[in-house]
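Working notes, structure below.
Only one protein chain is missing from this complex, and each of the others stays in its spot.
Letters are used for the chains, namely A and B, taken in the order the chains are written, and counting of residues starts over at 1 for each.
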Amino acid sequence: MVELVPTLLRQELERLAAENQRIDGRGQWDSRDVSLEVDCLYNAEGSAKVVWGDTIIYAGVKFEIRTPWPDRPTQGSLMCGAELRPVAHRKYEPGPPSPQSIELGRVVDRGIRESGCIDMEKLCIVPGEKVWGVMIDIHVLSDGGNIFDAAGLAAIAALRTAVVPAERFDVGEDHRLLVNGSPIMASFTRAGGRFVYDPSEEEELGGDERIHITLGDEGHLHSLQKGLRGVFTPSEFAEILAVAEQKCTKLREMVAEKEGN
Amino acid sequence: MGGYGDVKLLRDDGKRLDGRTVDEMRPVSIEAGVLPAADGSAMVTHGLNVAVAAVYGPMEAHPRKIQRQDRAVIDVRYNMAPFSTGDRIRPGFNRRSREISKVTAEALESVVLVERYPRSKIRVEIEILAAEAGTRCVGLTAAAVALADAGIPMRDMIVGVASGKIEDTVVLDLDKAEDNYGQADLPVGILPNTGEIAFLQMDGDLSIEEFNLAMKYNFKAASEIHVLMVDALKRRYERGDN
Partner (left out) sequence: MSEGQVGAEQRLVTPGMVIGPSTGKHAGSGAIAQNEEFIATRLGWLNEQNDVVSVRPINSAYMPRSGDLIVGVVAEVRNNLWFFDVNGPFQALLPMSLAPWKVEFGSTRQHLGIGDAALARVQEVDEAHNMVLTMKGIGLRRLNEGCVIAIPVNLIDTLRGENNSMVSRIRDLSDCRIIVADNGRVWVHGDADNMFTVRGLIQTLVDEGHMNNFENAVHALEQQRGEN
């Protein structure tokens, strides 16, 4: 379903931007409240729930044993998928995965994969015969804006607390999945002509293009995505990149804190 | 029903493996209004099951062919999250979830005053986040609370409960092992005020006497869960100052 974009909302966003304000009273680079819960679902080998403003997302990790690809006999595999099911918002319709669902899953997937936080060699059980396949599924229950950051956070938190169910598959003892680092995403949407961090539902509805940046522990870029209609300048990007660095560091600390429990 | 006769499900003291008596249900907790984007919502935790339901509407029924000129249609989707079970489920509709969605919708249409909203549809989305036997009942309970939370007029609530048979003994609310290795499962949807039944399925093997006992257990559990449903709705809205 294509959502109706009210003219007055676009005007309001422009007016607020001119006065450096946002609809919900936040500053340009302020986040909404974020809460993270891990190990919250029976049956998932790793799980996390993120409540980010009005957005609620679960991520679950499952494992399977599979045969490695012939050209990489000692490497396991990683897959991250997302479903924007109609539970999450009036605008989502039932049916096969939409391009939006696929984009969300792939952007989160790239950030995790390219950061190298999962060593595929460590997922090997018997070279050429048996490797672990790690599957992360992102389940959006309520879309209140900025589902990308919430999905990325849920995915990495679920992974970092996942237990490999080796006993169930009769290949050794259960053990924590080895994850070296926490790639974290920061998203920006152009609302009223300028970029804001962590767009709300209204800012997404009345806004333009969005940019998603995934940063690793060292501050390196691991995934970038520009979505929706609109263009931006290199200097705008430099500005939001600096903001992303701070935001990702803070969220990384939140993940580390939850792991300790 | 798996029907593996050699798996022991009752202890020598007559209690079940998790220590419950035959007519004791797993712990249940209910919360209403959990999803900000939905018009109404609920989360039900029943044992290790977690079900979330969202309600959207009434809205214009699309596509046109599902529209009814004299009443609303209830469009239910029961879905299990990929990580909700032991082995990952491939996303998408399957025969099982389609059937459950159909009978759940028909059960809800029996209590919702659908004639108030001609040509409309009311969307009910049931998501199972964790499954430990009995998810269709937990989903039905969640859907009923979500509908009430959305302000949809209903002549009664519906409570989803199940009883079954293990080792030739009728028991209330099968857990996963009991469901896998038991002899019968009888999930029902009960209207707590009128005592009518809007949802009924059964598989396995039950004598008429066993059926009657299982239904007795179901009614007992339904009234217990109904108290929690009402409490969940009240907690969301009760005035703080009077």
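In this section, contacts are C-beta pairs under 8 Å (C-beta built on N, C-alpha and C of every residue); 3 or more make two chains touch, one makes a residue touch a chain.
Remember, it's a predicted structure, so these values are computed and weren't measured experimentally.
Hidden chain, full complex: it touches shown chains A, B. Residue B:Met154 is the one among B:Leu17, B:Leu48 or B:Met154 that touches the chain not shown. Here the missing chain is touched by one residue of A:Glu19, A:Asp33, A:Asp71 or A:Glu218, and it is A:Glu19. Considering the complete assembly, chain B touches the hidden chain via residues 39-40, 57-60, 69, 111, 113, 117-120, 147-157, 191-194, 229-230, 233-234, 237-242.
Panel shows chain A; residues 4-12, 15-16, 19, 21, 23, 25 of it touch the chain omitted from the view.
Everything below uses one rule, namely that only the chains that are shown with their structure count from here on.
One finds 31 Å separating the Cα centroids of chain A and chain B. The residues of chain A lying in touch with chain B in their complex are 41-44, 47, 54, 56, 58, 60-62, 64, 81, 83, 85-90, 94, 96-97, 135, 137, 139, 141-144, 168, 201.
Here chain B touches chain A in the complex through residues 34-39, 48, 50, 52, 54, 56, 59, 77, 79, 81-88, 91-92, 123, 125, 127, 129-132, going by the rule given at the top.
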